[in-house]
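Notes for the one structure printed next.
All protein chains of the complex are present and in place, except for one that has been dropped.
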Amino acid sequence: MLDPYIPLVLMFALAFGFAAFSVAIAPLVGPRRYNRAKLDAYECGIEPSPHPVGGGGRMPVAYYLTAMMFILFDIEMVFLFPYAVSADALGLYGVVAVILFIVTFGFADLYVWRRGGFDWD
Amino acid sequence: MNLLLALILLPLLGAAVVALLRGNERAAKPAALVCALLELVLAAAAWVVYEPGGARMQLAGSVEWIPHYGVSLSFGLDGIALVMVAVIALLVPLVLAFSWGERLPAGRTRGGFFALLLLEQSLTVAVFAATDVFVFYVLFEIMLIPMYFLIGGYGGERRQYAAMKFFLYSFLGGLIMLASAIGAYAYAAETTGVGTFDWATLKTVLADAPTEVQVWIFLGFFAAFAIKAPLVPLHTWLPDAAEQAPIGVAVIVVGVLDKVGTFGFLRYSLPLAPDASQLLAPLVLTLGVIGVLYGSLQAFGQTDLKRLIAYVSIAHFGFIALGIFAFTSQAQVGAASYMVNHSIATGMLVLVVGMIIARGGSTRIADYGGMAGVTPLLGGMLLIAGLSTLSLPGTNSFVSEFLVLIGSFPTRPVFTTLATLGLVLAAVYVLRLYQRVMQGPPSGTAVLDAVGGPGAATDPEALPRDDSGGATARGTLRDLNGREIGLLTPLVVLVVLLGVYPAPVLDVITPSVEATMSEVGVTDPVTSQGGN
Amino acid sequence: MNETARLIGDDPIWLILIKVVGTFAFLVVMTLLTIWAERRVIGRMQQRPGPNRAGPFGMLQSLADGLKLAFKEDIRPVLADKWIYILAPVVSATPALVAFSVIPVGGEVTIFGERTALQLVELPVSLLVVLACASIGVYGIVLAGWSSGSPYPLLGALRSAAQVISYEIAMGLSFIAVILYAGTLSTSGIVAAQENGWFFALLPFSFVVYAIAMVGETNRAPFDLPEAESELVGGFHTEYSSLKFALFFLAEYINMVTVSALATTLFLGGWHAPWPLYLVGDGVLNTGWWPVLWFLLKTMSFLFVFVWLRATLPRLRYDQFMNLGWKVLVPLSLVWICAVTAIRGVRNADLLGSQQFLFIGGGVVVALLILAFLVPDRKPPEEETAENEVPLSGGGYPVPPVDLKVPENPRATTVPTASGTRSRLPEAGQEPTSSTKEAPDGND
Amino acid sequence: MGVVAQAGAALPPPSGVLAQQSAEMPSIQYAAVAPLMIVLGAACIGVLVEAFVPAGRRWPVQVGISLLAVLLAGVFLGLHAQEINTGATTLAETLAVGPATLFLWGTLLVLSFGALLLIADRSIEPGGAFVAETNSVSEGRPPAGTPVDAPGAASAAVMDRAAGAVGMRTEVFPLTLFSLGGMMVFCAANDLLTMFVALEVLSLPLYLLCGLARRRRLLSQEAAVKYFLLGAFASAFFLYGLALLYGYAGSVQLSEIAAATAGSLRSDTLLFAGLGLVVVGLLFKGSVGPFHLWTPDVYHGAPTSVTGFMAACTKVAAFGGLLRLLHVAFEASSWEWHWVLWTVAVLSMVIGVVLGLTQQDIKRMIAYSSIAHAGFLMVGSITLTDRGLAATLFYLLAYGFTTLAVFGVVSLVRTSEGEATDLSDWAGLAKRSPLVAGVFTFLLLALAGIPATSGFMGKFAVFSAAFSAGMAPLVVIALLASALAAYLYIRVIVLMFFNDPDPNGPTVSVPGAFTTAAVTLGVVMTLLLGVVPMLALDWASVGGFVS
């Protein structure tokens, strides 16, 4: 009996191989006509302003907040999934615990909500 | 107990009252003095109540404090402690009187000064009276704090440095002692199953302790006491402290505080570590003799009046240590009585020097000369104090010194002989001091300024401001005023009285010393003469 | 280990290879068909024919487009971070392909004499594989935007990533009720659990949440803000061309197929035949290769809805979109989960005596929570911002006030003076300084 | 973070989560864990208050809730402490509440009460010492109209649009309560995993609290970053140690580790590597010895009231955890490790004292002093006798009060730019405010361990216990270090009393009721514990840890 993950690995290999092959072949297949403007960053036709992307570039805080909220909720899910799987075994105790957990989490959620953590302009 | 408690608490109360009154100097000063005098009365009462030859600890009492560690607030007086308490009770009012109008550094109040003095008095009495090692340690350290502020707050130019040095030395010593105390406690807990800090219990428990245990315990206590009663390599804080402290404080430091060290030798080092005491006696004796010689030689070289006195004291402490560790009753009685007599003699010397400084405005010996011609009474007082210091027969110190010498010679001839050299030197430097300051025609800038001679100071502020005496105006160098005479008189009386009739002190001391001797387990090689 | 897992576990390696290639081919073909179908359907809905030249009904149009893309020039902007730029499409496409492998397309069949299940992989944590692949796919988006070295892709990528992860929460929460009832994370297990009733009926709210989240997750209209042409040019793949662009395109459509298939699996009974049909012939339509048909039909109907939505609904504003996710879907999902958990737990506990009491208690809890989640919102809490303060945007940047007052035309009230400067006419009857007072406060 | 704690508290023991057998509802001794639940519950309520109460009214509400919660928790603790002496494990053996733990809880509660008072004070720094958004270097909010170059920094996880403009950042209260809850769990954790979770629950809010100063934002944020990075680093060590011990004993229950150390066939490498790593994590939290690097910077940069909270409570928690670990889990193997901690103790004392002497900033100096004190505490911690435990507990209590009051006083001395923490600013303080200087002197003397202060009694208790346990050389070293350390404090006293004040020097703010109360609490307890130590010693000696 084979490891149940082997098909998954094979699928991954195929998918990755296909994608990598496509990416690799593209420059070889396509034409090559140099034009400086083409290689510049796209900026609706105007001369692109040299700007640092990443290091010095600024992004609205809201994105970070969203990322953090995602992490927190993801963690909540991390706990809910195993619970959901074994809910029947855990019985009423599990119900109480998980509701308590969700409600507690809800407090934080409400806080973020009220204080504008989910507001986008 | 009640009496002893009163002795401890009265100055404390006084300190609190005076501290509250410190904004109002006119109220604070008399309050402090009244308190000090009452304390003197109480001390006298204690003396009367005390029965020489009675219980080891009298007026004793005890309250449980930290049962967890077997600590009780126990107090009691033996003969040695009694005389020391009496000496404090005597000196403090004198110091208060002396400082009545003394100039203080900017921003300080006399009320604060007096309050701290009274606080210090209370703590010192308690230190002498403590019969619980833990309580003793606690008081030993707390005592530093008012003294630290007295020196650091009211002293001379380099007072911060002196105060810091004083504090750190003593604190370090205290902590080492604490280690020993804990060791003793732990040993007691191990052997008897009940940890305790009670002095009497520890004494019996430790008497059977192995020598190595005793040695460690002894060394710990010794470190603290050797710093306190400055033995030579650990003495350097004293000259600085004495030089920078105001006169009144210097009296307390040299006269009383240091005695805690020698007192500790007698009360704690010897009984708690009897075997180790004998084993390590040569060490202490060596340090003591070095102290005698070194102190005397240093005294020669000093150009500063107060430092000179400090070194004189160092020499004398060496002498006391010699007496204690000679392990004869005579020598120990001598040493114990020397503690009293030294307090009286040196206290007087410091006060007189203070009066000189108050007039001359300088502490350098070179600034003085020929004062006796202008101020004969002052000269006389200096002479009496000086003679007492150099133990002229007929003065109080002589009796003690003599006892130490004849007591220790049989057991420690070499050390005794060397120490005797110190006596000779003492005669030389004391007389030299007197000669340079008092004799001859008036000379020296301070004196000439004061009498209005050439080179007079132009800054009137530099002169001491004194409300009733001293150099209140330029061109005058007054002799002692009534207050000063009044405060010196009791000391003069005592110098002479104890010189010719030391029995009151010796009678009180001797039983305690003998008890100590028996605790150490030493018998005299020669029969004790009991004093005279 | 369930029956499906045992069947699949016995697969010989050749069968596995066949399945792998088959799945791959299925996904690629589905992509091509979906693109074509989308264009045709939208064309119909918009009263125009749509592509109709390449092949019958223009069916080969997408294939032609794909081939065309392959022969386009491969441009890499100078500012791009070379390796990450190249890697990004791969990262995007690979997990999209992998995710589908856990979907059960059908039940037990016999292929070349080998009994097996129509499913590539059967794991006890299949659902997590889907979620994991979805998460990894986000990396492709973010890396693509970041590595392009260009502002539009970066902003597009951020938006896209924020959107995907936001809706991933809602999606994940919608799974929980399903798992609760199926008692397993295995997809075939979930399908098996729906034999007697599909979950979309039992768990309608979860289904709705999933359906919405599914659209958001795949960046499809009306939630296609990252690629909002009018705002962000082309979103995170603005700087991509040629086959790299094709990979992103491929990934997007495969994701659509995958989420549709997952919806089928989780809520529409997977490959089970629909209601009247499974009664036919004692369930014969649930055996053999029939299930593939039902599965494809269900999946395609979801794909049709995707297209339908695109043709029908206008695009949401970004804040509306995020509000929908964070302020509606997520909280309500949580409440829903509480309710489902409580009801199920109480029922299973057989607490007949106290059942009523617990129901009431649960109801109260749920009501309270609903109330709590309904109370906030609307105006931001701190309204006491003083008049003269700079209003801060989310990131603390000063922004001009919304009610910016346009200054009146200076020409109307000023005359040129000798010195060439303009000054207010005296007849205005105002202090000269008053003009500065009228300047918008918020702008200084 | 409270979520995590709640989850840790609410979920069944690890073995039960995924197992398919039916799980029993673990019995919960509500009486024993009531204080914990009150504190964490109040923290949750605090979060809701932040969400729903209008900004203007948050401060009083939050202060009320926090103080009330701590008081209430204290009451419940007192009631429970009366009932039992033996202790019990509860919540599926994740928490063990015994006499020593109750003492630690009491200590934490009363200290955090004081710290909350300090934090709540708004009179010294108008509007309180905490703020969410300001602009980088400039103080406070820029006047409207100036172009804002650097946008306001959203420092907490949640940005707050206008809270910076008015009032105080009231999130500090729930954060403090969460941290307190974590500390309480930390002292009671019966397995390493609970301990780890508690460690994070106590740390994470602290990291945030460090960065919330209204004045000197950069310093504050820098402190937060440093604390965070080093703290996370140390947690990782703790965790790896946990993993190794799990590998060694097959369980992370302290009692089972103890059983394994008594006789296990497994490799001792795992045991000692694990123990070492776990202890390093704890030593870091307690700012001991060579693991102190964060301490001066964080103490310096954090808002002073938070520093007070950290210095007092974190130390209690860290040493509480360490004591528990050493007493319960590793007593049997003490002969193998105790010399290492011996060295750590000495190093900590030496580092604290020597580097403390070179400091020019009062907060940094106190930080180094805390490192030295950590060394003294280590002496007690490695004394694995009942007496050593009691002594260390007492020391923690005593030190906590003193240091709390110290930071209370530090917050009073200010210039126009905020707190004047440079030592030179403190010159001649006695002339400006004799009372403050006097109080501070008393506290410094307590830190130095002068008799009649709690500092002395603590040291004495610890040293005598260590001495009795045969660690005389260590005690002597510790005593010498105390003597050296005295210089550290005397230096400040000299400055305050015997130097002349700078005419442009700082002023002493008149403290509001809150700070006054906190400082008074600290000072009075410092004195009381020094004079009548039996008040606390009795309780500290009731009994040890249970497991």
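Note that the chains are named A, B, C and D in the order they appear, and that numbering of residues resets to 1 at the start of each chain.
Just so we're on the same page, a contact is a pair of C-beta atoms (placed from the backbone, for glycine too) under 8 Å apart; a residue touches a chain by one contact, two chains touch by 3 or more.
The rule is short, and it goes like this: contacts and distances are computed from a predicted model.
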item	value
Candidate names "ABC transporter permease", "Na(+)/H(+) antiporter subunit F1", "Urea transport system ATP-binding protein" or "NADH-quinone oxidoreductase subunit K"; UniProt protein name, chain not shown	"NADH-quinone oxidoreductase subunit K"
Omitted chain - touching chains that are shown	A, D
Among D:Met37, D:Val53 or D:Val225, the residue in touch with the chain that has been omitted	D:Val225
Among D:Ala120, D:Val197, D:Leu429 or D:Met471, the residue in touch with the chain that has been omitted	D:Val197
Residue among D:Gly247, D:Gly276, D:Pro290 or D:Pro501 that touches the chain left out of view	D:Gly247
Residue touching the undisplayed chain, where the options are A:Phe79, A:Tyr93 or A:Trp120	A:Phe79
Footprint left on subunit A by the chain that the document does not show	56, 61, 64, 67-68, 71-72, 74-75, 78-79, 82
Residues of subunit D (touch criterion as defined above) contacting the omitted chain	1, 4, 7-8, 14-15, 17-19, 135-137, 150-151, 153-157, 193, 196-197, 200, 204, 207-208, 211, 217-219, 221-226, 228-229, 232-233, 235-236, 239-240, 242-244, 246-247, 250-252, 296-297, 300-301, 358-361, 364
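As a convention for this text, only the chains that are shown with their structure count from here on.
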item	value
Whole-Å gap between the CA centroids of subunit A and subunit B	81
Interchain centroid distance [CA atoms averaged], subunit B/subunit C, Å	91
For subunit C paired with subunit D, centre-to-centre distance based on mean C-alpha positions, whole Å	46
For subunit D, residues contacting two or more additional chains	51-52, 151, 154, 159-161
Subunit D-facing residues of subunit A, complex	58, 61, 65, 68, 72, 76, 79, 82-83, 85-86, 89-94, 97, 100-101, 104-105, 107-108, 110-117
Touching residues (chain side subunit D, partner subunit B) in the complex	390, 431, 445, 448, 450-452, 456-457, 460-461, 463-464, 467-468, 472, 475-476, 479-480, 482-483, 486-487, 490-491, 494, 497-499, 532-534, 537-538, 541
Subunit A residues within the subunit C interface of the complex	1-2, 4-8, 10-12, 14-16, 18-20, 22-23, 25-27, 29-33, 38-44, 48, 51, 53-54, 57-63, 65-67, 69-70, 73-74, 77, 80-81, 84-85, 87-88, 91-92, 94-95, 98-99, 102-103, 105-106, 109-110, 113-116, 118-121
